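Every protein chain but one is kept in place in this view of the complex.
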Amino acid sequence: MKVANNFTWLIGGPQGSGVDSSANTFAKTCASVGLFIYGKREYHSNIKGAHSYYPIRISDKFIRSHTDNIDILVSFEKETLLLHHENVVQKGIIIFDKDIAFNKEGDYLLVPIPFNDIIKEAAIKFDKEKDYSKLQIMRNVISVAASLALLKLDFKHLEKVLQSVFTGRRAKLLDINIFSASLTYEYIKSNSFDQKSNYEIIPIENQKERIITSGTTFTGIAKILAGCRFQSYYPITPASDESEYLEAHPEHEVLVIQAEDEIAAITMAIGAALTGVRAATSTSGPGLSLMAESQGWAGINEVPVVIFNYQRGGPSTGLPTRHEQGDLEFSLYAGHSEFPRIVIAPGDIEESFYLTIEAFNLADKYQLPVIFLSDKSIANSIQTLYPFDIDNIKIERGKILSEDQLKEIIEKEGRYKRFKITDDGISPRIFIGQGIFWNTGDEHDELGHISEESNNRTKMFEKRMKKMETILKEVDNSLKYRLYGPQEAEYTIIGWGSVKGPVLDNLEELNKYYSINFLQIILLKPFPSQEVLEILSNSKTIISIEMNYSGQLANLLRKEIGIEVNKRILKWNGRPFSKEEVFKAIIDAINLDTKRIVCNSGI
Amino acid sequence: MKVANNFTWLIGGPQGSGVDSSANTFAKTCASVGLFIYGKREYHSNIKGAHSYYPIRISDKFIRSHTDNIDILVSFEKETLLLHHENVVQKGIIIFDKDIAFNKEGDYLLVPIPFNDIIKEAAIKFDKEKDYSKLQIMRNVISVAASLALLKLDFKHLEKVLQSVFTGRRAKLLDINIFSASLTYEYIKSNSFDQKSNYEIIPIENQKERIITSGTTFTGIAKILAGCRFQSYYPITPASDESEYLEAHPEHEVLVIQAEDEIAAITMAIGAALTGVRAATSTSGPGLSLMAESQGWAGINEVPVVIFNYQRGGPSTGLPTRHEQGDLEFSLYAGHSEFPRIVIAPGDIEESFYLTIEAFNLADKYQLPVIFLSDKSIANSIQTLYPFDIDNIKIERGKILSEDQLKEIIEKEGRYKRFKITDDGISPRIFIGQGIFWNTGDEHDELGHISEESNNRTKMFEKRMKKMETILKEVDNSLKYRLYGPQEAEYTIIGWGSVKGPVLDNLEELNKYYSINFLQIILLKPFPSQEVLEILSNSKTIISIEMNYSGQLANLLRKEIGIEVNKRILKWNGRPFSKEEVFKAIIDAINLDTKRIVCNSGI
Amino acid sequence: MSYKLADLKTDYNIDWCPGCGDFGILNSLMSALVDLQLDLKKVVLVSGIGCSGKTPHFVNITGIHTLHGRDIPFATGIKLANPELTVIDIGGDGNTYGIGAGHFLNAGRRNIDITVLVFNNGVYGLTKGQASPTLKLGMKTKSLPLPNINQAINSLSVAIVSGYTFVARSYAYDVKHLKQIIKKAILHKGLSLIDILQPCPSYNDIHTKEYFEQVVNNSKRIYKLEDEGYDPEVKDPNNHQEIQEKIVKAILKSQEWGDKIPIGVFYKINLPTFEERLIDRYGKKLNPSKSIFEINNKPSTNISNLIEEIKIR
Partner (left out) sequence: MSYKLADLKTDYNIDWCPGCGDFGILNSLMSALVDLQLDLKKVVLVSGIGCSGKTPHFVNITGIHTLHGRDIPFATGIKLANPELTVIDIGGDGNTYGIGAGHFLNAGRRNIDITVLVFNNGVYGLTKGQASPTLKLGMKTKSLPLPNINQAINSLSVAIVSGYTFVARSYAYDVKHLKQIIKKAILHKGLSLIDILQPCPSYNDIHTKEYFEQVVNNSKRIYKLEDEGYDPEVKDPNNHQEIQEKIVKAILKSQEWGDKIPIGVFYKINLPTFEERLIDRYGKKLNPSKSIFEINNKPSTNISNLIEEIKIR
């Protein structure tokens, strides 16, 4: 039986050789015929030459994760072949350069491609023989074309996508690329490889409108919609893609400032926030580490500022381009002493959009720093999504005084007190330029002047911390957690952040064997203890899953609600959880006697 | 009945007016006649003028805390009188400037002192009438003399201490000070105030040898003994006293470097440690916040470095000269992702000495950053202590390779691998200059070269983290915790750091009414779960006591051993726990129905 | 609507030491503000940490007392987010040239319209007198156990080569001179530095009032550049030669120290500010703090062009 519309395609090659754009072209073409895709970028902390690869999973249903198994492996050099061929499934396809001697025992379709011949022919045709070495970049388009031909997809679909890709400066390359692609199609067909292929794409007509995007792009768009108009950053992988996206869209007037370091980035953002603008900074682990002191200042001065932290492999420089969910504990406690702060984590690209807007709302309403804990997997993956519902999006700015309200207060109370002690811990806010107030990182009185007086200290500290209770009281459950699967289940998987995708992609299947649900924690600080406790008390076995060494969420659970997770599924090798791996890990967690199930897949 | 040898004396006055030196003179004089003292400095983040005060508690037994109640209040200006007179006990003494109109209802001995007359007389006698305003500083010596006269202590004891104080540049001031002091003695006697005084000092002969010192000084001495020969720092209150102590003792050849900021301070220390020297940095909250990133580097590169953090009121600049134990959680998790680290907290000045040496031993043996979590109360208090037993002190440097061992390894294995994977997680170490190796903040292979390979990552991360288990296995219990009072008790007070003093000072008395013991946690990371669990499982009610808002140790307990503390005694007003306050708080914890007992004493 | 000196005072207790040079600076600053008669709601003092850092609490306009060494990026964020504001930044010498040196230097690359006042007392005042980056090698103030082991920074030179477009020095007790310089700096479009010689009687017994005001070889140690006819200003910012000459002259002047210490404006040039460069980038003048992005709690930004880019076709 042929496999239609559900498979994983993987391309690999040296960094800088076009792997990413091939993958994008392939993904877009599949998406354009109504399919769903999920793509994951794996690359070294290197600019050119090191091995990178990009699996694109294709489905006729909405999907959220990658697989370890490869149905179609595409390579135009040896390293990719050697590293990945073992993951190719039986009946799978391996596309490679015919000049490389390669063979593989078993039921595989081996498709050698005459890259050089095709490029040469195209070069001659377009009179570009002297550019022959530059044209090697067409190995990418040839790879994609070969794949699509083997999938029996009509050439016109690829052509359309190429037309949208080769625009602007690159428009002059369109024709030669299309020509090479068509030569490739011919080659596949004339050698009947397509007949031997076990895979095909059958376009789905009349799909609903969909988009294809990555975490950094979608977060960037959300920032614009949220009204963020000031973003300071210092370059760092994988966060800076997001800032560069904003920079590349000056029409939306987000003032993007490349600072001299992360300390400047966050303090600029805090300064900006004091003028009333919604302000943010985006960074990754090492940058977040440098922001610890400033967060305390924002905390004690009750400044709304949002820190987007794209987690990557740590500690220290760690694995700059790889995945980890290691910054949870640090985010909860960064900065000496205590101050109110919110930590939220989106589970996927789509949630990044909604939660970005909520992050700014929360910062404004509760006047505090918010850490938005994304990760490399969300940042760099691409996914097909349904367009979202802008109608449900609300902008809430919290207790902000209008000119009239400010006047009234000054008339009534003699002066405006920035840190007025209130029942919910929140004091009405004004902006610099609107009236007079003081801020200081020292403990202060209601006016904002330094105060070392001991009673004021007790009260002012309490006022600030009270906001944490107010948040838990006021915030909607949908911002605290999401429960997937049966409301009550024997087994509850608990996780946060990007584990959501691979878990959800397995949930239906798992429920054929066991009663399992998945609790995704979104609000990590303040922790929604009551709600989580209630849900967990319904299940017999709790299994945590996170991409770090110690099980930081599992530890947090014990700290916050005193519940011990029964099993921990953990992984810290820098590569996100795959679909199959999570399936097996959950089965193991249920059936084996070990408390720690350590996963290890990925190259 | 007269009160002999057990009372609290307090002096106050504007900063810079000599309050500290008065208190020191008084304390030293009392100590010199065989008494024990405990003194606490309270001062503003200000150089001159703001109110500061310094209670000295005196006893014929070893003491470890201050009291709120004042037996003898000394002031030479109005503010101190107004702020503190309410804490004076019945039958207490109030010494003040006779030019200040002051009265107080009740059974108090009011002692007006003719400061101006005495100073004038002294000025005339020593022909220094033109220096009259400079001589106002003698109000201090007059205050102390008046106090000692009221305590009926022979003048010669004061004289001896003054001789030891006025040396060097200040020697020329000795005579006039002794003269003023003796005038004061005469004044007190001739007015029979001493007869009316309810207090006295009765010298204790043949006391064992004792010392009087502060936390920063004693830690500094311990560093020298421990072999710390490199200390980098950036000025910050209250930590810099310790660095300045080392700087002032160049004969011990500790290279003390004032860095341009705390990031430079810690990275210099790490660099130095790589050459084999025992290296440290000392800081307080804001500085520690800036050191988050570098700790991760030391963690992943397994560098022994000791960070002395003197906690002060936070968050942010907070209360720079006040007390808090707020940095526990941050110290446990500072820096993104995870890496091995030790956090230890001394409970008092004496323990600071032993633990300082152990901190360097631990750093060397386990090749990791150690955070030494002291606090303002320990740093700035003074106490009489018995000299310590150097014989029991060991220096342990852990797995360090000699030239021969290194040669042998290279011969056997071809090359030296800095991060060789071992069973206990510890790899034999060499220093820069000894042989070739690499360090990098990136994930690395055994040689120390960058490696993104996924299996290496899994193993190398695990190797590092394994050290945390090794530590718990190897470290002596006395470094993990101390249990005071009955081995098993109905109530267990649990605390860390400087709460030790006031708790211990109450333990005997409390055990008259209840069965209570006190568990002091010393090793906070890795947490000695097994031992603590065992101890706590013996007691019915667990009461935590800490000087922070949320109860960070109590939260940690739940996280590490799943045990919920029954009551939390908390305080965050910037002033250390007093003896009486802790007594009452524990009684309240036992008898009242609230989970949080919030303390508030101190001006 | 005009305001007087008294209107600028707060009732917050000024807790500097008696005789501290900071008093003179505070007076000069307030007098400058009185002279300028700005819209006070639109003026903000931003400060770092130190004795100097407390200044905003003593002035009755909005005051943002930030972190040690980070006042410049805070001020940068404030100014860029609302360019209508007059932003005056205050830092100690330890604050700005020590821990804040990276920001101090990189701010020069931007030339944002901010005025930076550095209270230069040669010591870390609030932490009890350690040597600051402006204390010269070998000096031993009364607060130091041993002579200073570091070279001093020449902050004026660094500012000039880093891109500051107004670089001056003044003296805390010459209130009239300092006031004039502050006014000029505030009015200057671009990044200004005023390094202010500030006696710290508590810790620095070398650079005292007496020292600065001493008469050496029949003339006061401190002298005014303007009295010498020194012209700091680049007249034609497109004239590379003139710029170079002025820079060299200013650097040489900034190295004069000892019997003669110059105060006044060392260097001034009119160059496009960062705010002006932003206009090129965004095609218009931005005021992010005034951006409207919601109407009745609904987002009002039209992001359809961004969605178009990612739509599947």
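A few points about this structure:
Labels for the chains are A, B and C, by order of writing; each one numbers its residues from 1.
Just so it is clear, contacts are C-beta pairs under 8 Å (C-beta built on N, C-alpha and C of every residue); 3 or more make two chains touch, one makes a residue touch a chain.
Since the structure is predicted, the reported quantities are computational estimates derived from the model, not experimental observations.
Listed by label, the shown chains that the missing chain touches in the whole complex are A, B, C. Looking at B:Ile224, B:Ile421, B:Leu472 or B:Ile603, the residue that reaches the missing chain in the full complex is B:Ile224.
From the options B:Ile236, B:Ala269 or B:Leu355, the residue with contact to the unseen chain in the full assembly is B:Ala269.
Touching the chain that is not shown, out of A:Ala50, A:Leu472, A:Ile590 or A:Ile603: A:Ala50 (per the contact rule at the top). Touch with the chain omitted from the figure is made, among C:Leu5, C:Leu187, C:Val216 or C:Val248, by C:Val248.
Residues of subunit A that touch the chain left out of the display are 16, 44-50, 234-237, 240, 244, 247-248, 250, 258, 260-262, 286, 316-317.
For subunit B, the residues touching the absent chain in the complete assembly are 28, 31-32, 160, 164, 209-213, 217-218, 221, 224-227, 229-230, 232, 249-255, 257, 259-261, 263-265, 267-279, 293-294, 297, 357, 384, 387, 390, 393-397, 431-442, 448-450. The set of subunit C residues touching the chain not shown comprises 97-103, 105-106, 108-111, 133, 137, 146-147, 149-154, 157-158, 161-163, 244, 247-248, 251-252, 255, 274, 277-278, 280-281.
The rule is short, and it goes like this: only the chains that are shown with their structure count from here on.
In whole angstrom, the spacing between the mean C-alpha positions of subunit B and subunit C is 38. In subunit C, 49, 67 are the positions where the chain touches two or more neighbouring chains simultaneously. The residues of subunit B that reach two or more other chains are 44-45, 286, 316-317, listed in rising order.
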